[in-house]
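One chain of protein is taken out of this complex; the other chains stay put.
Take a look at chain A:
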Amino acid sequence: MSAGDVKHAGINLGATDQETHKQAEPDVFGFWIFLMSDAVIFALLFAVYGTMLGATAGGPTAASAYKIGPTFIETVILLTSSFTFGMASIAMKYGSRLRVLISWLAVTLILGLAFLSLELNDFATMIGNGASPTRSGFLSSFFALVPLHGLHVLAGCLWLVVMMVQVPLFGLDARVKINLLRLGLFWHFLDIVWIAIFSVVYLQGLIR
């Protein structure tokens, strides 16, 4: 077992903290199983959305309800937040000052909140234009799928706040480090789900 071996998904602590690295393997793997079952839930909602594409009941269609501009901005924000969380993971792994780690977490949190407020604004505009979840089967399936991702991002933001309290309070002990590893997986996983959402939902709906 060398110091650099890869034991689990996400960034591995091997070279810098052997002890936590060993502890992290079962914990992170368990969380990975949760993420995969979450992926199955999203996949089924995508399948429902796919079967509901034509069920607009004379109401708004994908092409009339979606807007490409805000979706693009949301996508870039979420992508950047994945990168800033990566920088936080690196700050944690290589023992940078806590201030550096907390700043990267704070940047990620701000980007997450910016994403959420833009998304809420989108939903409000859609509902204001008569594209509410009760209008058609198509819109029901849209509002089952996309806001579920938003709820996950909200949970991620709350988790970020908890970590920004835990890091200064407990310092970087094994427990806090493993929590950060799990939050990292969660955050990057949400970004992957968003790729599927902007491609399958928004871009597919907007193709002319």
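Some points to look at:
Following the convention adopted for this analysis, a residue touches a chain if its C-beta (ideal position, glycine included) is under 8 Å from a C-beta of that chain, and two chains touch if they have at least 3 such contacts; residues count from 1.
To be clear about the criterion, contacts and distances are computed from a predicted model.
One chain of the assembly is not displayed; among "Cytochrome-c oxidase", "Carbohydrate ABC transporter permease", "NAD(P)-dependent nickel-iron dehydrogenase catalytic subunit" or "Carboxypeptidase family protein", its UniProt protein name is "Cytochrome-c oxidase".
Of A:I110, A:I127 or A:A196, it is A:A196 that touches the chain left out of the display.
The chain not shown here is touched by just one of A:I102, A:L154 or A:L206, and that residue is A:L206.
The chain not shown here is touched by just one of A:L44, A:A57 or A:L120, and that residue is A:L44.
Taking the whole complex into account, chain A touches the unshown chain at residues 6-12, 15-16, 29, 32-33, 36-37, 39-40, 43-44, 46-48, 50-51, 54, 68, 71-72, 75-76, 79-80, 82-83, 86-87, 90, 93-94, 185, 188-189, 191-192, 195-196, 198-200, 203-204, 206-208.
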